[in-house]
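See below for the structure under consideration.
What you see is the complex with one protein chain gone and the rest in place.
Chain nomenclature is as follows: A and B, assigned in order of appearance, with residue numbering initiated at 1 for each chain independently.
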Amino acid sequence: MPDGSGHMQPYLDQALEGSGSFAGAGTDWVDALRRDGAHAYGLHGLPKRRDEYWRYTNLNALADEQFRLSDGAPAIGLPSLPHKLVAELATYRVVVVNGRLRPDLCALGELPDDVLVSGLEDMLTAAPARLEPYLGKIIRLNDMPMAALNTAFLNDGMVMFVGDGIVLDKPVHLISITAPGADAMMVQPRHLVVMGKDTTATLIETHITTEGGSSFNNIVSELHLDEGANLNHFVFQEESKTTVHLSGTAVAMAAKTTYDSFVLQSGAAIGRSEIRAYMNGPGSDCRLDGVYLATDKQVVDNTTFVEHAAPECRSRQVYKGVLDGQSRGVFQGKVHVMRDAQKTDGHQLSRALLLSPRAEIDARPELEIYADDVKCSHGATAGELDEDLMFYLLSRGIPREQARRMLIEAFLSEAIAEIPLEQVAEDFTTHVRQWLVDNVDAHAGQDAT
Amino acid sequence: MALLEIRNLHATVDDKPIINGLDLTIGGGEVHAIMGPNGSGKSTLSYVLSGRAGYEVTEGEVLFDGKNLLEMEADERAREGVFLAFQYPVEIPGVTGITFLRTAVNAVRQHHGEAPFDAMDFVKFVREKAAGLNVSDDMLKRAVNTGFSGGEKKRMEILQMAALDPKLAILDETDSGLDIDALKVVADGVNAMRTKERGLLVITHYQRLLDYIVPDHVHVLAKGRIVKSGGKELALELEESGYAEFLEDAA
Partner (left out) sequence: MAADAEAVEQVKSIGEQYKYGFVTDIEIEFAPKGLNEDIVRLISEKKEEPEWMLEWRLKAYRHWLTMEEPKWQKPQYPAIDYQDSYYYAAPKSGDKPKSLDEVDPKLLETYEKLGIPLREQEVLAGVEGAPMVAVDAVFDSVSVATTYKKKLEEQGIIFCSISEAVREHPELVKQYLGSVVPYSDNYFATLNSAVFTDGSFVYIPKGTRCPMELSTYFRINAENTGQFERTLIIADEGSYVSYLEGCTAPQRDENQLHAAVVELVTLDDAEIKYSTVQNWYPGDENGKGGIYNFVTKRAACRGKNSKVSWTQVETGSAITWKYPSCILQGDNSVGEFYSVAITNNAQLADTGTKMIHIGKNTRSRIISKGISAGNADQTYRGLVRIQRGASGARNYTQCDSLLIGDKCGAHTVPYIESQNPSAQVEHEATTSSIGDDQLFYCLQRGMDEEEAVALIVNGFCKEVLQTLPMEFAVEAQKLVGISLEGSVG
């Protein structure tokens, strides 16, 4: 729907139409939150090229409003998961199909007392007061138009509360399934994680798509880390190539917290992971790593924003990507150090390998610094495999295709090596290896010099 | 039939002629030493023989075991048995030494129709070779050459040579950067590999290495050609007289 100023606000109508039937309708603050979302999205419209944070990722595919909001979770069973080790891992399993929690597929076993894992819809209906201090509080709607749209649709997703002092014994595995029917379908899942003081937990997310028509998955996650909380967060984004996958995550970090995130993206037609970490308390540590693999006409976007608002915090980012076919990789990362954030230590690295003459990488690593006693740096590289390394391997008799795969894997390993959970690291590695066999070998040798 | 036969070799890098009509024959079991001033083309010769991209042969031929070496890709040459110990071994972050070596050794074994090593057997196989060269398990577990000292890198090269068991080994200044003890270790490692089939081409600047690895022939390379050949005593002479005479000759 274009407004007077000519910008497009597709899907706003659907949000407004649905708002009366979404969970918690009638609760004032919930209604207000959705309204704020609709308002912010309405003002901004669908992101365009001249929006700094959307310069390289074109959402024209969404403009003609072909996607209809999914009308609930279809009765599908749990599909087999692509990652063997993680699938076998003892976890608390949460399954969301088309943005709706499916309690029948969840396996929560005996959750410790004072840990709550539930559906957002249920909570909004049964205990909205518990959500009120957190829900919608750290998404800056004006900075994240697509998260604003999600907020207008706010209805269901996963909610997790971890009470003070708890060290969760098993990871929580959030399996997010997009299950389109024949027609183009849209889902707007909303997740909320609230970590109490001195808590530790691991959250693994797997995003997959079942067969069907095209889909648009617009996810928002809000993560609150109270003092001394530690959250490990691993994401496998493996949606089908007929999906537009946009994920916006905001993390509020109090003092002495750690947030350790790793995102592997190899799926989706357009896959975007946007993480905004707000380091509000001193002595915290934020690590954002990622690996992306793209081929054909995929667009893979990793956008980060780390706001150092408090002194003595550290942030580290390493993103590595391999681009084949006509794919495009995007890395936009910003480290913003505010006046009072003295002794900040911030580092950012983006490296991309281009395997094909039609692939493209666009990187914008950005530093904005207002405190003088800081150490901040970034680096970015783009290119192909190092010919000297290649020759060394060849000269030892290793065939070219194999040498290529070894070198690409080695290139990515710097990011993967940091993953503290062994099974996840191994699944990531296996996944990368398989992707290389499926995609890179297919045209190896073409580049022989 | 000689193991390696180079006839009238001309090669360029970036259109710049570096090797200018070089002839050299190495028979099985022979050790040849090449000496020559900086920039005379020694490393270039080693790269041309091992098939590095960007080194273009403009004239001449090279037969290895009777086969046309120049027609083969770099990896093929290696599997056929040409080994180069690099003057400057590269670092490969992210690939452990042991994985690297196993991949290489298995590629060569498969080429010869032998069964590849499994991980366990391979560790045993390498440990045996490594022990003699003072290469620790730790060095093998680390990424290839990454953060290694100059001497460690050179020992790693010799370990690779021992593991790959080539027919022809080219050692490009393997002695440079080695302390006295390491020089001995490396030389012993190389001598242990002297058989009546294997050929060795040793590039060096110093007579000292040749005290340990005694060559059958010594050649002087200047401006891309062999300008003088002799027995091991030639190395001693060069130590005395330097290269001035050859530089003028070739000019």
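By our rule, a contact is a pair of C-beta atoms (placed from the backbone, for glycine too) under 8 Å apart; a residue touches a chain by one contact, two chains touch by 3 or more.
Quick caveat, the model's predicted, so the values are computed rather than measured.
A.B. asks: In the intact complex, which of the depicted chains does the undisplayed chain touch?
C.D. replies: A
A.B. asks: Which listed residue (A:A359, A:L394, A:A415 or A:L436) would be found touching the missing chain in the intact complex?
C.D. replies: A:A359
A.B. asks: Which residue from A:K170, A:K197, A:K241 or A:H378 sits in contact with the chain not drawn here?
C.D. replies: The one listed residue touching the chain not shown is A:H378.
A.B. asks: Footprint of the hidden chain on subunit A, which residues?
C.D. replies: Counting only subunit A, the missing chain is touched by 339, 342, 352, 354-384.
To be clear about the criterion, only the chains that are shown with their structure count from here on.
A.B. asks: Given the complex with subunit B, which residues does subunit A contribute to the contact?
C.D. replies: Counting only subunit A, the residues touching subunit B are 387-389, 391-400, 402-403, 406-407, 409-414, 417, 448-449.
A.B. asks: If you look only at subunit B, which of its residues touch subunit A in the complex?
C.D. replies: 50-54, 73-75, 77-79, 83-84, 86, 89-90, 92-95, 99-100, 103-104, 107-108, 111, 143, 160, 164
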